[in-house]
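Sharing a structure below in C-alpha cells format, with a few things to ask.
Heads up, one of the protein chains got dropped from this complex, but the rest are sitting where they should.
Which chain is which? They are A, B and C, in the order written, and residues in each are numbered from 1.
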Amino acid sequence: MTAPTPDEKVAAPKPPTPKFVMPVPVLNRSNGRLIEDRFSTWPQRIFDSKWSLPSYRFGAAMLVAIAAALYATGWLVGELSTRGEQAYSLIFHYGASYGLSPLSVGVIWIALKVIAVLLVILVNGLWSIWWERKISAHIQSRVGPTFAGSPKGRNFHGWAQTPIDGLKLLLKEDITPAAADRWVHALAPAIVIAPCIIAFAPVSFGSQLAAANLDIGTLYIFAFAGISVIGVVMAGWASGNKYSLLGGLRAAAQIVSYELPRGFSIVPVLMFAGSLNLSVIADAQTGFWWGVVPKWFVFYPVVGQIAFAIFLIASVAETNRTPFDIPEAESELVSGFHTEYSGMKWSIFFLTEYAYVLLGSFLLATFFLGGGGAPLPYAPFLLVPSWLWMLAKALLMMFVFLWIRWTLPRLRADQLMDFTWKFLLPWCFANIALAGLYLAFWLKP
Amino acid sequence: MSNQVTNAPSNSPVKTDQLFINLGPQHPSTHGVLRIGLTIEGEIIIKAVPDVGYLHRGTEKLAEVRGYHHCVVLSDRWDYVSAMPNNLVFCLAAEKLLGVKPPPRADALRVVMCETNRIASHLLFLGTYGIDLGAFTPFLYAFREREMILDLFEMLCGARLTYNYIRLGGVMVDVSPEWTARLKEFVEYFKPRLDEYDTLLTYNPIFMSRTKGVGLISAKEAVDWALSGPNLRGSGVNYDVRKHEPYCGYEQYDFDVPLGETGSCWDRYFCRAQEMRQSLRIIEQALAKLPEGPFMATGVAKIPKPAAGEAYAHVEASRGDLGIYLASDGGISPFRMHVRAPSFANLAILQEKLTGMKISDVIALLGSTDIVLGEVDR
Amino acid sequence: MTNDDLFAKIQARWPAVLKASIPVKDYLTVRIASPDELVPLASFLRDEGFDMLDMLTATDHLGPVNMSGFIRQPNFNPFLPEGATPEIESAASAGYPYRPAMDLLWSFVSVANKNRVIVRLEIARQGVRVPSLTGLFKSADWQERENFDLLGIQYDGHPNLTKILTPDFLQGHPLRKDYVHIKDRFDE
Partner (left out) sequence: MIGYFSTIARNSKAVLQGHWITLKYMFKPSVTIHYPDEKLVPFERYRGALLFDAATCISCNLCVKACPSNCIALENAKNETGKKIAKVEWYSIDFGKCNFCRLCEEACPTKPKSVWHSLDYEVIFVKRDEMVRCWKKDFPFVGKYFDRLAQTFNDPQGQVNIHEVQPRRN
C-alpha cells in the first residue's frame, strides 16, 4: 500500500486512541506459585522424588479408578448385550402393533446400527486425539493439555480439550486458496472420509456385535480403505500450492504400495480361519493351548509373529503416520496435502486419520488377538464381556501406533518404497508358503 | 547401499517440467532466516542457490564506533547459540593487542564455560536434527538437558544466551562453590543421557539409513571449501584448534578428537555426539584442578587504547574455527574487525552439494552442517 | 619446515616479496608487491601443503570512519532536543599513517603440519582489482563475494561476483571508511 502523501497525513487529525489499559498480571505470593529454588525444577531431582509429588500420585490413582470403573461397567453391561435378540424382537412387536411392515422395522434396526458405528467413529475422534496428545506429552516428560474443562481447577488433565478444539475448528474461517480448483478442493475431504466410514461396517466390536455380518468382510474393508487415497491426491492437486502437490503425489505412491503387504500379510490368518468373515475369524481363535496360552493367531509359532509385524507396519504406513509420514512431513513439505485446508475441512482430514488408526487397531485385534476372547480361562477374566476385551485390545494396539510415532524418525520416500517392495512383500509370500506347510502337516482342518 | 543418485535426472526418458521452490526464509528446518532457491524435477534437485543476508546487522561496521569492552557485548550476537566462544575469541585478540595476560584461574574458567556452552549448543543441534528427520521426542529430551545448563549460566552471569561473561583480561565474576557443585551434578546426570540419545537416534536403523550415505563430503573437498569443526572432522581430517594451537591452557587437559570416516551426515552427527562426551571429560578435569588466585588481570583500562597493530586469534567454537582479525590504529575503537565465521564457510558448500539430491536429503544435509544464521550474516 | 626456510624459498622465487614489518602474532607474514604475484604464490603455497584458504579480508586505511555512514534514529526522548543523539564521534588518533590505501590479507593454513602463512598486499583505494583465487581454492568464492559486497574489491575471474550480505537496494560499500548512508525506504 503506498505511503500516505504528506498533506494527507497532516490533514486527517489523529482520532484520540481509546485508552488501552493493559491487564497487569501481577503475580505475588497469594494467587500463584513462585518457584524460588530453581534447582528443584531439575529433571534428576523430580525423577528421584516422583512419589512425593502430589500430581504424580493423583494421576496414578485416577488411572486405577478409570480401569476399575471400566471393568465394573463392562461386567454390568455384559448381561444387557446377551439380550440383543430380545431387543430386536421387542422393536419388531412394537412396530407390528403400530402396523409397520417387517421390512421397515429391519430398516430401523439397520439405521440404529449405522448411527452406532458413526458414533464410534466420532467419539473415537474426540478420544484418540486427546489420548495421543497426553501420551506424546508424557513420553516427552511434559504434561499435555491440562487447562481445558472446568475453569476452577477440577479439570482432570484437560478432558475437554478436543471438544473445544472441535468447536474452534467449526468456528474457524474456511479458506479456499485463490489458486485452488474450488470444486475439487471442497470435494476432497468428503472423498477421504466417506470410504473410511463405509469400511467400518463389517468390523466386529465383540462376539456377534458386527454392524453387518458380511461373508467377505476383510475384502470389503480393504477395498473401501483404498478409495480414500483418491481424496488425498485430489486435496494435494487442488490446493494449488507446490508443497501440497508433492505431498499428494507422495501419499498416492505410499498408500497404494502399502496396500499390497497389508493384504498379503493376513492371508495366513484367512487360511487358518478358513473364511473372510471377521466374526468367523475371531471365533476361530477361541480355545487355549496347554490350558494357558490362548489360540490367537499372533501366538502361532513363526507365521503369526511375521504376519502381525508386517500388518502392523503396513497399517502404520496406511494411516500416513511416522515413520511413514512423508506426505505431511513437517520439515520438508510444511504439512503436505492438507496445508491449504482450514476449519472444518482440515478437521475432517484429521478425523479420517484417527478413524483409520482405530480401524487398523480393530483389525489387528480381530485378526491376531482373538477379538472378544479372554486371554486367560480363569474366573475374573471370563466375567468381562467380549466387547470390552475387544476395546482393550484395540486401545492397546492404538497405543502401539502412538508409541511408534513418537519414537522413530521418518523414512525417505525412496527408502519407504524399497522397504515395502523389496522387504515386506517377499516376507509376506514366504509367510504364506510357511502357513501352507502348517495347514498341510500340523493344522488338519 | 549408497543412496547417492548416480544418473543425472536430465537424461531420464520421462521429461517432467521443472518446478522452482523457495525453501525458506520462513521454513521449519532452515535453522534461521536462510532461503534456498531449489529448481526441482520430481524429487531430484537440479539447481540450488542459497541466499543469505537476511540477518546481516553489520557488526564489523558497528565495531568501528565502539570501545573494546563494548565489542564483547557485540560478540554475543554472532553465534547466539553458543556465545561464550565468541566472547573468548574477541578477548584473546584484544588481549594480544593490549599485551594483557589473564591469570590462570581465568583461563581455567574460560575453558569450563566454553566447553559447557559447547554441550548446550550440540544439544540444540541434536534436538533440531532429530526433528528435521522426523523424530520429535529427542528434541524435548535435548532441551530438557539444555535447560539445566542455561540455569547454570543464568546463576553465574545473569543471562541465558547473551552472556557477556568473558571480559578483557579475565572473567566478569568468580565461580561460587555451589555453582561448581551444581555443574558436577549436571555432569553426573548427563552421562547416562548421552547413551540414551545413542539408542534413540545414533544407532536407530531409520536414522542411519536417512543419514549414512547422504551428503558425502570427501576430505579434499572439505579442506578445499575451508569447512571447519565437526563438518571437517566428519570427513576424517584431524584439525581441531584446541589441539593445533592450544589457547587458554587446553594443552593441560587430555581429551581426544572424534573423527568420522566417510564425511556423510551421520559422521558429522556422530562427531558432535562424541564431542559432548569429550567436553564432559574436559569439564571434570578443569573443575578438579581449578587454580586459585584472581579471576581478572589488573591493569586493563576502563577505556583501553591499544597501540597500533594487528592481531589474529582463533578458537574452536561449537560450529568450527572462529577467528577474529583485529586491527587497531591506537584509537579507542578497533580500526577493523573481521570475523571469520565457520558457519559462513560451512554453508558455502551447499550450493555444490545439493544438486542431484532429493528434497528430504536437503534437510538432512542442511541440518547436519549445523549452521547458525547470526554467524553467517554477521 | 620452519617459517624461515619457507620464507627463503619464497624469496628465491619472487625477489620482490619481503617480510611484512608488523607480523600478525607469530605467523609468517609475507607482503607481495603487486596483484599479479598473488596467483602463482597461492599455487606455490598450495603445493607446499597449505591447502586451506582460511580467511580473506581487507582494511581500508583512509582515516577515521565517517559518522554519517551509520543510521542513527533514536526513539523520541522528551529531554533531548529534536533528533539530538548522545554524541559518539570517531576521532583520528595521532601518529597513525592514514593513507588512501586498501590493505588486503589472505591466510593460508596447512592442515597437515599445523602452520599458517598470511599474505598481504597494499593497493590504492580507487578501483581495486585483484585476481580471484576461486580457481585454486573453492572457499574463496563466498569470501570474495563478501569482500566485494562490503568493501568494493573487484576480483577478476570470479564466477558470479554479486552482493551476498547487504540488501539489494543498499548502494555503496558499507565497510569503506568514507561510506555515507543513502536514505532508503526503511528510514522513516
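One rule holds in what follows: contacts are C-beta pairs under 8 Å (C-beta built on N, C-alpha and C of every residue); 3 or more make two chains touch, one makes a residue touch a chain.
Given the structure is predicted, the values throughout are model-derived calculations rather than measurements.
Participant: Please work out which displayed chains the absent chain touches and list them by label.
Facilitator: Contacts of the omitted chain with visible chains: A, B, C.
Participant: Among A:I139, A:I348 or A:A435, which residue is in touch with the absent chain?
Facilitator: Residue touching the chain left out of view: A:I139.
Participant: Quick one: which of B:H70, B:K184, B:K243 or B:K305 touches the chain that's been left out?
Facilitator: Selected residue, touching the omitted chain: B:H70.
Participant: Spell out the interface residues on chain C facing the chain that's missing from view.
Facilitator: Within chain C, the residues touching the omitted chain are 74-80, 85-86, 88.
Participant: Spell out, residue by residue, where the missing chain touches chain A.
Facilitator: Chain A touches the missing chain through residues 16-17, 20-22, 24-29, 32-36, 38, 41-43, 46-47, 50, 53, 55-56, 135, 137-143, 146-147, 403-404, 406-408.
Participant: Considering the entire assembly, which residues of chain B contact the chain that has been omitted?
Facilitator: Contact residues on chain B toward the absent chain are 66-67, 69-70, 73-74, 76, 137, 141, 144, 151, 154-159, 162, 164, 173, 196, 199-200, 203-206, 302-303.
Simple rule for what comes next: only the chains that are shown with their structure count from here on.
Participant: Could you tell me the distance, in whole angstrom, between the mean C-alpha positions of chain B and chain C?
Facilitator: Roughly 24 Å, centre to centre.
Participant: Could you state the distance in Å from the CA-based centre of chain A to that of chain C?
Facilitator: About 61 Å separates the centre of chain A from that of chain C.
Participant: Where the CA atoms of chain A average out and where those of chain B average out, how many Å apart are those spots?
Facilitator: Computed from C-alpha means, the inter-chain centre distance equals 42 Å.
Participant: Give the residues of chain B that touch two or more other chains, as numbers and ranges in rising order.
Facilitator: none
Participant: Counting only residues that touch at least two other chains, what does the list for chain A look like?
Facilitator: none
Participant: Where on chain A is chain B touching in the complex?
Facilitator: Listed in rising order, the residues are 38-39, 41-44, 136, 139-142, 242-243, 246, 322-323, 325-326, 329-334, 406-415.
Participant: Considering only the defined contacts, which chain C positions touch chain B in the complex?
Facilitator: By the definition above, chain C touches chain B via 22, 24-25, 27, 51-55, 57, 59-60, 64-65, 67, 69-70, 88, 90-96, 98, 105, 107, 111, 114, 118, 137-139, 141-143, 146, 150, 163-167, 174-175, 179.
Participant: Which residues, counting only chain B, touch chain A once they are in their complex?
Facilitator: Chain B residues touching chain A: 3, 19, 21, 27-29, 43, 130-137, 140-141, 144-145, 148, 151, 154-155, 182, 185, 189, 200-201, 204, 206-207, 209-210, 358-363.
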